[in-house]
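Removed from the display is one protein chain of the complex; every other protein chain stays in position.
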Amino acid sequence: MKEISSAIQLIPLEHYIFLSVALFCIGLMGVLFRRNTIIMLMCIELMFNSVTLLCTAFSAYHSDPAGQVFVFFIMIVAAAEVAVGLSMVVMMKRNIDSVDINLLNRLKW
Amino acid sequence: MSALIITTVLGIILLYLGLTKNKAILAPAAITGLLITLFLSLKTWGHGSKYFHDMIIIDNFSVAFNVSMIIITILIFLFGINYYKRMELHVAEQYSLMIFALAGAFLMTSFSNLIMLFLGIEILSIPLYILAGGKKTSYRSNEASFKYFMLGSFATAFFLFGIALVYGASATFYLPEIKTYIAQFNGNLPPMLMVGLLFILIGVAFKVSVAPFHFWSPDVYEGAPTLVTAFMATVVKTAGFAAFYRLLSMGLLPLPAPLKKALWVMTGLTLLIGNLGALRQTNFKRLLAYSAIAHSGFIMLAVLSQHDLSASVLLYYTFVYSLATVPLFIIFILVKRASSGLETLHIFQGLYKKKPWIAVFTTILLMSLAGIPLTAGFIAKYQVFVLSISQGYLAISIFAILMALIGIYYYFFVVREVFTETAESNPIIVSKLNAALIIVCGVAVVALGIFVWNVPI
Amino acid sequence: MILLIILIIPFITGLSLLLIRNSAILKLVALISAVANLLVTLSLIFSASVSSYSVDWISFLGTKFTLGYDGISLIMLFLTNLLFPFIVLAGFKRDQNQTPILYALILFTQSALIGVFLAQNAFLFYVFWELALIPVYFILLLWGGEGRRNITLKFFIYTLTGSLFLLFGIIYLYQLTPGSHTTDFSAFYQLNIPSTTQVWLFWILFIAFAIKMPVFPFHTWQPSTYTMAPTQGMMILAGVMTKMGIYGALRFLFPIVPKGVLYWQNTVIIMCLIGVIYASVIAFRQTNLKKLIAFSSMAHISLMAAAMFVMNYYALQGLLFQVISHGVTIIALFYIVNLIGERTGTLDLSQMGGIKLRAPNLAILLLLVILGSIALPLTAGFICEFLMITGLFQQSVWFAVFGGLTMILGAVYMLYAYQRVMLGDLRAGFERIPDIRSLDYIFLIPLIIIILGLGIFPQPLFNMADESVYAMQNFLKPVADSILAIIR
Partner (left out) sequence: MVGLIPIINIVWLIPAFPLLGFLITGSAYKRLKHRQAGIIASAMVFFSFIASVVLYFVLRSSGQESATVTLFDWIAIYNMNIPFAFLIDHLSLTMMLIITGVGFLIHLYSIGYMSGDERVNSFFAQMNLFTFSMLLLVMGANYLVLFIGWEGVGLCSYLLIGFWFKNPMNNYAARKAFVMNRIGDLGFILGIILLFFTFKSVSFSEVFSQASAFQSGAPVITMITLLLLVGAVGKSAQIPLFTWLPDAMAGPTPVSALIHAATMVTAGVYMIARSSILYNLAPITLNVIIILGLATAILAAVIALRQNDIKKVLAYSTVSQLGYMFLALGLGAYSTAIFHLTTHAFFKALLFLGAGSVIHAMGGEQDIRKMGGLSKTMPVTYVTFFAGTLAISGIPPFSGFFSKDLILSKAFEHSVLLYIVALVGALLTCFYMFRLLYLVFFGEQRLPGHPHESPRVMTIPLVILSILAAFGGVLNIPSFLGGNSNFSNFLQSSVISKAPEEISHSTEIGLILTSLVLLSLVILLAYRTYVRKALVPAEEGKSIFFFNRLIERKFYIDEIYTEVFEKPFGFLSDFLFSKVENTVLDPAVDGIGSATSGFGTLVRRIQRGNISFYLFAMVAGILLFIIFILIV
């Protein structure tokens, strides 16, 4: 455990942060610009994952296991969300025979 | 803690009961379970306890909010008896999902650790995503759930990112520790911490539909099945604000100046958008959605005023708001049924002729939302203004008062429809239980406006 | 305790009316309640001991349910309970739909108004203030005339705008009170608010009253509302509710923000006087009788407001006298207007004429009421206008001159209206209109007796208000004196 943690600390913390911010932003951009719901779901997963990465890094740097525990929680929740999300996509496909997000615009004003 | 456990178990039991295909026992079972929870919650009043390495702290604050939410949920279930009679499938799931969401709400009122907050929010949200899409074949329900889900998880991502950043800065998830950590900066927080806190706040603000993160709520409220909308507008909002307040009071107060200003801007925007959005609304559900946003603005005012009474006012406000909103949704369902599924405000026309008593109580409930005296809504708003004015926020108070005025306008717009005669004469069928409940709620709203309490929390 | 009884009688009766089906019995019950309340009020007025009632309400918000009165409240209370029997009576022998609700609402209004005038706690005052509006809103909405949907909503929102500012003011004052805060008037009166604050706080408090009265230029809700209002609603509005504004201003402005009052005094008086002349001039060319009277009422109320801000003894006494006098006169006027409308089917002046030929007694009674309205000596109207103009004179001769113009302008438009309606040759189609019936005598004669009686023996009313008026003017005096000392 000690070694892993010190191995992680070989790379400066800033790099982790930049990486996860980059990942987060990629996910963000994906959610913003893609219209396919499945890809959007994946992008949200990506955002979650960037947070997990960040947490792990912080956890290692702070030598505090809580961050890693948190990562597990995130993963569980993300799984649950994806399960719900995918079932919604299925329902959507059934109802309107498409997974284009922009078709969902009947509720407005 | 036993309340939380029982609630979770209750949800599972209900799922099993669903297998018996006997709808009639679902609601009584759920309500009985909730009553037990209510009783257990009340028993813990005054005996605070901590669990899971102090990640959950059950104190009077959480008990009070839990009780309030249980009562509202029972109310919704009581109304649900009639509502779900027409539905053939998956009724048990509906009940149990709501109860699961309630369990999440309990977490949101008793966390002292960001992880628990996150879990609470998610346990609350995921059942709601499903509930919003409860009408599987309905395009609108589908759209509502998808919008809710998409925006919700998006917000969650930011929320998580915020937690990670704060964790990175402070090396802890415990709010009290975060508080001491923040205190050492004397208000000049490092950017990373600041942004992290902002993201956390935004994540919670999203749940209570504070502008500019409110966009989901009108659409979702409109599209979701009405009973679910009622649940979202009341229990979820109560939970959200409880979490918001707990987050602030446990971890963030005194707020760093930039964050505080940001929150004030949000409050102002919420008041503005909520009220202006409702002003020209023709769909009643959307009207209530915007009104919910507007009320979020008022509650924000109370939360941000940082007064000894803030928590009590918050409890009072959310409770009486819920108490008025739930029956209004039910009345809406009844009226909607009578007018073949229309949702415009015009469907209320002639209510006064058809069901005078229901009309009177509709008026009382709307008046409570509008904040007209001798209804609880007035006292609630009054207390909010007492807080904000005595903390010296005069300009925003005046602004809020003007917005309240707009609020009165659109609520009375509905009142006017209720008392307008119409040529159409589709009978409105109100079951005895519903009528009784509506009347009880109406009377309660007035009674709470006269016999005002404050809970020492 | 007696105060609580006065407050509660109409409310209880109102509730019980909802259970009565027979509309004649119901109206009778309402009338009995109103008369009983009047009698109780009279016993209060003539009793030597001072009565009050107080229980804790919302203690953590410093709110008490405190009822009490001084001379000014007493005048207002008397007005309310004097007029409501007549307002109830105005509906007798008339076809009205949903009578139980109508009369319940009327009595609820009465209760709320009594509450306004008796409340000794600002919060309580505000609650009753708003409560008075609700039943009236529904009376207007459900029994009003053409265009009621929009007009009532406008009226409602407009008046609420002011009220909400008042609420702000009350809360602001509440948090200024020392110790554990309270909203008792007595605590408010002890406050020593910095003059810069008073200058803006004045408007926050005043705007509600200005709209309610209404004072120029906040009056635009009034003509249309009066025009479409049902007779009884109009009587409540014009007879009593306008006085709420005056009462509120007396309760709030002078004792609490005297420096603010002094600062804005002349501005407001000028505003009011503009209103006097503006309304009078406009009234002259109105073709709708109700609208004409609405403007005339506004002219009177504006003069009252001007007199109020002069804040000397004469003006205040005149003002309080006018409260009663105007209330009585205006409901008599509206009643007669209603009679005319019922008989002719129109309220358009250009469609009328010669009614006196068919209904001489109606014409005589109308003339008597009009004389009261244009302040002919030996009517109550004269006493108050004389005193108010005297008061204005003390402030400035020009105020008195412009205020006094009502004497002329009032005569111009009132007599014009009278002649258009009653005199001239009989219009075709009016040949069969009846003169007034015995019920109308029962309504009008007592009012006219009051108008004349108070004109001849005004002293009882003066005595009722004397002490309070004296105290009230003393709220301003020290402040004015200190300012004068600084100037010197």
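The chains carry the letters A, B and C, assigned in the order they are written, with residues numbered from 1 in each.
Operating definition for what follows: contacts are C-beta pairs under 8 Å (C-beta built on N, C-alpha and C of every residue); 3 or more make two chains touch, one makes a residue touch a chain.
Every value quoted in this text rests on a predicted model; they were computed, and no experiment measured them.
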- [ ] Name every displayed chain that the left-out chain is in contact with.
- [x] A, B, C
Open item on the list: With the missing chain put back, one of B:351, B:406, B:441 or B:457 would touch it. Which one?
Closed with: B:406
Task: Selected residue (touches chain absent from view) among C:282, C:299 or C:319 - done: C:282
Open item on the list: One chain is left out of this view; which of C:270, C:411, C:452 or C:483 touches it in the full complex?
Closed with: C:411
Open item on the list: Please identify which residue in C:383, C:436, C:450 or C:479 touches the non-displayed chain.
Closed with: C:383
Task: Touch list for chain A against the chain that is not drawn - done: 28, 31-32, 35, 101-102, 104-109
Task: Touching residues (missing chain, whole complex) on chain C - done: 154, 157-158, 217, 219-221, 223, 278, 281-286, 313-314, 317, 354, 356-357, 360, 371, 376-378, 382-383, 386-387, 389-390, 393-394, 397, 400-401, 404-405, 407-408, 411-412, 415-416, 419, 422-425, 456-459, 462, 466, 470
Task: For chain B, residues in touch with the removed chain - done: 146-147, 150-151, 154-155, 158, 191, 194-195, 198-199, 202, 206, 212-213, 215-216, 218-219, 257-259, 261-262, 265, 272-273, 276-281, 406
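In this section, only the chains that are shown with their structure count from here on.
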TODO: Between the chains shown, work out who touches whom and classify the graph as line, ring, star, complete or other.
DONE: line
Task: Pair of chains ranked first by number of touching C-beta pairs - done: A-B
Task: For chain B paired with chain C, centre-to-centre distance based on mean C-alpha positions, whole Å - done: 43
- [ ] Give the residues of chain C that touch two or more other chains, as numbers and ranges in rising order.
- [x] none
- [ ] Under the touch definition given earlier, write down the residues of chain B that touch chain C in their complex.
- [x] 309, 367, 372-374, 378-379, 382-383, 385-386, 389-390, 394, 397-398, 401-402, 404-405, 408-409, 412-413, 416, 419-420, 452, 454
Task: Of all residues in chain B, those that touch chain A in their complex - done: 115, 118-119, 122, 126, 129-130, 133, 136-137, 139-140, 142-147, 149-150, 153-154, 156-157, 160-161, 163-165, 167-168, 171-173, 218-220, 222-223, 286
- [ ] Flag every residue of chain A that touches chain B in the complex, lowest number first.
- [x] 13, 17, 20, 24, 27-28, 31, 37, 40, 44, 47-48, 50-51, 54-55, 57-58, 61-62, 64, 66-67, 69-70, 73-74, 77, 80-81, 84-85, 88, 91-92, 95-96, 101, 104-109
